[in-house]
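Here the complex is missing a single protein chain, while all its other protein chains stay put.
Entry: chain A
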Amino acid sequence: MSEKDKNKMTITGADAVLEALTNEGAEIIFGYPGGATLPLYDNLEKYGLRHILCRHEQGGAHMADGYARATGKAGICMATSGPGATNLVTGIATAFMDSTPVIAISGQVPREQIGNDAFQEVDITGITIPITKHNYLVNDPDTLSESVHEAFFLSTTGRKGPVLIDIPKDVLAANLKGPDKSQKAPVLEGYNPTIKGHSGQIKKAVALLKKAEKPVIISGGGVVGSGAEDALTEFARNTDIPVVATLTGKNGYPNTDRLYLGMIGYHGTAAGNNAIQKADVIVAVGTRFGDRTTGPLRNFAPNAVIIHIDIDPAEISKNVPSFLPIVGDASHIITSIADQLGTKNDSKRNEWRDYLLKLKTDREKPADDSRLNIPLILERLKKIVPDPIITTDVGRHQIFTAHHFPVDRKNSFITSAGLGTMGFGLPAAIGAKAGMPDDTVISINGDGSFLMCCQELVTAVEENLPVIAMVMKDQRLGMISQLQDAFYGERYNCCDLGNCVDFTKIAEGMGALGIRVETPEEIDDAIKTAINSGRPTVIEFILHEQGNTYPMVTGASLTEYIEE
């Protein structure tokens, strides 16, 4: 809009919101309308914003999250008051746990009705306090634009995270009293994330690393959040220090690099978990030492001093005592350490490195191709599409994907790690595809998880976002049955999903392409057909065997695992 046009018209609250979104570079809103947000919908077109109509607000929130993780920009979702807003909650919590920048906009009942238990009234700011980085209930139309800019600023800086803006319908409809002024992010006295690490601490880290004989690096989700992938890669290669990863940090380091030892934790690799338990110095980058990563805390990394790099001071010594904390942005700090340490290939360390690399390579073997199984499917997929964006649901297939689908490219492995949200995969893929239309986007789904958000297939079809959903049909809640197998005397209660669902028909019923695969021979064709079709596709893989995912820690420390 030209300046002249802008001045001529009265500016409503809805205008202020949409204008602010546009100023922030927003392109897409994943939303679902309702009474309270109609003033926004009435004006959407004017601002050239693309609206993607999800089929459930949870799906919309995951799409915004998938978009954010794939593009590195904030993702936006929008819902009406009441049930629309509560449907966002799981998606917001998912983004919160994995620290991803999601902006959630909810409509609210008109100001005069707030507190009256009005139709579709819910205290969504109250509900989301613990699962947002910050949230707003905006009561004054003249502060809307400021709140939106502030929300973007908070969501995308420091430790990233979701921010919710709740706006009463009459605030959206009201005219602003003054001009729509705020353009840039305001200064917040209580919010100053530390970016540069403390130079004294960095010096100490360098000294520790110089002496280290058994060093290892943990790549955590903060590596991805900070965009520190290149800095980390260079650092590890120059110093020849092996790298292990958390589930969110898998995409922080090239998985095909020889120094990469895989994931650590409950489902960590032999090389990864042994590296942690036997290391003398650990450089932990952007990890909150979640319980899935550490296993039983008292036995975690018993011989190591930990250099903990994190942008969030509250993560320091929260779960694991940090011997040497360095608060700040990962890429800054790693670069500073690397600059001072230089290239250091210490022969003392070769034995350590070779021991770990051998643990890793000893276990590398091609997937069993005599029957259909997830590692085999992933191996074939990698051959046909070397560098897709992968999303996953939650369960056994997720862990298989973490182990058996190496990713090298940034922002190409998207999974709900912290909250472990079943149903995340498909909508996250749709969001990723919307943001990265030239990429091949594939979601690896469990047959349980897929049904939790499968309605979003319709979104993919209607919006022409050709994602491929690969549903691993083992007819059970696999991860649950694996736990019942290991810890509950094989009493498989309530994890049988039955066999009545035909995922190809679900696909067809929603306007997508459905393909069934029952034998290894059919895998390649199915994937190629899906890609060549240019349509959203569901490939249903019929898996006949249990196929537990190993290693799995069953004892009191990370090295007490079973491998099959």
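Side notes on the structure shown:
Note that in this section a residue touches a chain if its C-beta (ideal position, glycine included) is under 8 Å from a C-beta of that chain, and two chains touch if they have at least 3 such contacts; residues count from 1.
Going forward, contacts and distances are computed from a predicted model.
For the chain of the complex excluded from view, the name given in UniProt is "Acetolactate synthase small subunit" [choices: "Acetolactate synthase small subunit", "Protein-methionine-sulfoxide reductase heme-binding subunit MsrQ", "Peroxidase" or "Glycine/D-amino acid oxidase-like deaminating enzyme"]. Shown as candidates are A:297, A:314, A:486 or A:556; the residue that touches the absent chain is A:314.
Checked against the hidden chain, the listed residues A:48, A:83, A:126 or A:296 yield one contact partner: A:126. Only one residue from A:117, A:189 or A:438 touches the chain missing from this view: A:189.
Although one chain is not displayed, its contacts with chain A can still be listed: residues 125-126, 129-130, 133-134, 137, 154, 188-191, 312-314, 316, 318.
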